[in-house]
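Inspection log for the structure reproduced underneath, given as structure tokens.
A protein chain is absent from this complex, but the other protein chains hold their places.
So, subunit A:
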Amino acid sequence: MTTTVLPAAAAELGEGPRTARLAREAIASGLATTLLGALGLVLGVVAIFGPTRHLRIDWLLPLAGVRFDVDPLGGLFIAVTGAVAVAVGIYTVGYAQREHWARFPMVVLPLFVAGMLLVPAAGSVPTFLLAWELMAAASLVLVLSEHNRGAVRFAGVFYAVMTQLGFVMILLALVLLSAAAGGDAFTTIAAHADDMSAGTRTAVFVLTVLGFGSKAGLLPLHAWLPKAHPEAPSPVSALMSAAMVNMGIYGIIRIDLQILGPGPQWWGLTLMILGAVSAVFGVLQATVATDLKRLLAYSTTENMGLVTLALGTASLLSASGAPDVAAIAMTAALLHVLAHAAFKTLAFLAAGSVLAATGLRDLDKLGGLARRMPVTTVMFGIGALGASGLPMGAGFVSEWILFQSLIHSPPDGNTLLALAMPLSVGAVALTTGLGIASMVKAFGVGFLARPRSVAAEDARESPMSMLTGMGLAAAACAVFAFWPALVAPALRGVLDALPEVGGDTAGVQLATFLRLPGIDGSLSPALLAVALAAGVLLAFAASRWGARHRPAPVEVPLWACGAETLSPRMQYTATSFAEPLQRVFDNVLRPDTDVEVTHFAESQYLVEKVTFTTRLADPVEQRLYTPVVGAVIALAQTVRRAHNGSVHLYLLYGAIGLLVVLLVAQ
């Protein structure tokens, strides 16, 4: 898209060898990613069911050595990352060729996957930090692959600062932990977790929630996500949105729920509030977003919010003495991580197909893709259905389980629970409802109706490899929608490793019928789908039967309110679709609307033209980030006075520094 070579110029450069080289590189890069992903998937599944596996490589990292302990919890996240990478790798083969990727992102893509696979495998603090930084740096490089665009550079800088800030917090937290435990292995830390002082535990909790929360895209540190995800190439967006954000969730589960857990009640409550606010805010921004990939990025914030809400519920319930319901909330969280990975991979890959075919992300300029890119449209539809949390969608079962765990909190008169649970039900309900609106908008405006631009009109279907990658993700979506029992043994294995949040109780029985032992509630996604399909068939048959006596249909032009033909300008746009919601949530979204009326010079009663502009920025970013960035810049300006460019002065600084070190060392 950015490096489109004009046909004449391409011929001069030698189209043949160039294309062949590009194809070779794309296949190599995609294949490496896929193989790494497949390896991760297999290792992860083995780890979930087998005993914890250890690997030590002492020479790799000075002083500390590298240490991997793959247990069921880590295995689950390795498997998810691997599965996402398999689909993305196959997709990249076609995408990289179509988008003329440079060699650099092709090399870094498998590295990024490797970094993400190593994070959950890490068994000690230095290894974890090393893998985390590999993941963060690789993703940053990938975000910057189209660095000749200004928006990409800005997003890259924003992402770099935020991810490094998050890293500093995680670093502090983990250093505090290992100092308090007297060892850097997670097993050592877990063994000494109960001996730590309350202050240490609280500090670690706050730091990890902030650090991991920023990676998971939770408020208020979510701002990098809607910037970096849209600007990154689409396979990278899919990896970041479906796999990398999970690492934040993994960190919270590992440190705050498993190693330090069960924490006091306010830990769970904090997570619930963070999750609920992120979910509602994320979905609100998604409903008003007109950029397809930005919409999906905000949807990631929403879904990670739901997962965090479920984690908080599990933590709070287990601290309040209701481990059986806590286990159900934990199942909801883990299942939603899996389902989100499936449908968000699919949605981002489909959005990438659209971007590659049209060069557009703006929903207001898309439309009419259903006829031009039928397979991509169906794929995005499956992803959108999953994201909207409706039956037959991938996200339905996990959200249903989350609802059940919130509704069935123990009736023991605990005021905190009595307040927190119904409020959370409201937040989740609002999130789900608005989520449907945002996905209807993305699908309806983006893919149906008539094309709103020449680029959308000229769209062509994607090559086979891209469709195959999407097909794999769609198959995963179907599993979570119709037969989540397939992943039941894996969830059971992970829950068994998490006794801190009720993992030793019965948990959720995922089979043909999904049952929740201890509380009333059952559901059968497969039978529900069969019933829905039967209902649709019945309605179709009835309408055909009712129409048997009607006269033959006549073809007439479309009704355009008396005008000659329907034009794309008469259609709903993404902006107009979201306008009522924007009006309702005016106080949260704070749209910057401007109406400018120009009159004719001759008479102020005659209007020459009316200009209407509306801008929607992220209000949290504007309110919170702008002052902080301003303060940092002011501070930097103050410090700059010491840097006046004189070498003599710098030598003096060096001498003073040395003196101070010598004095302190003594």
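The rule we apply is simple: contacts are C-beta pairs under 8 Å (C-beta built on N, C-alpha and C of every residue); 3 or more make two chains touch, one makes a residue touch a chain; residues count from 1.
Keep in mind that, in the parts below, contacts and distances are computed from a predicted model.
Among the names given as "Butyryl-CoA dehydrogenase", "Oxidoreductase", "Molybdopterin synthase subunit MoaD" or "Cytochrome bo(3) ubiquinol oxidase subunit 3", UniProt records the absent chain under the name "Oxidoreductase". Considering A:Ala198, A:Ala547, A:Ala563 or A:Leu663, the position touching the chain not shown turns out to be A:Ala563 (whole complex). Counting over the whole complex, subunit A has residues 554, 556-557, 559-560, 562-564 touching the chain that is not drawn.
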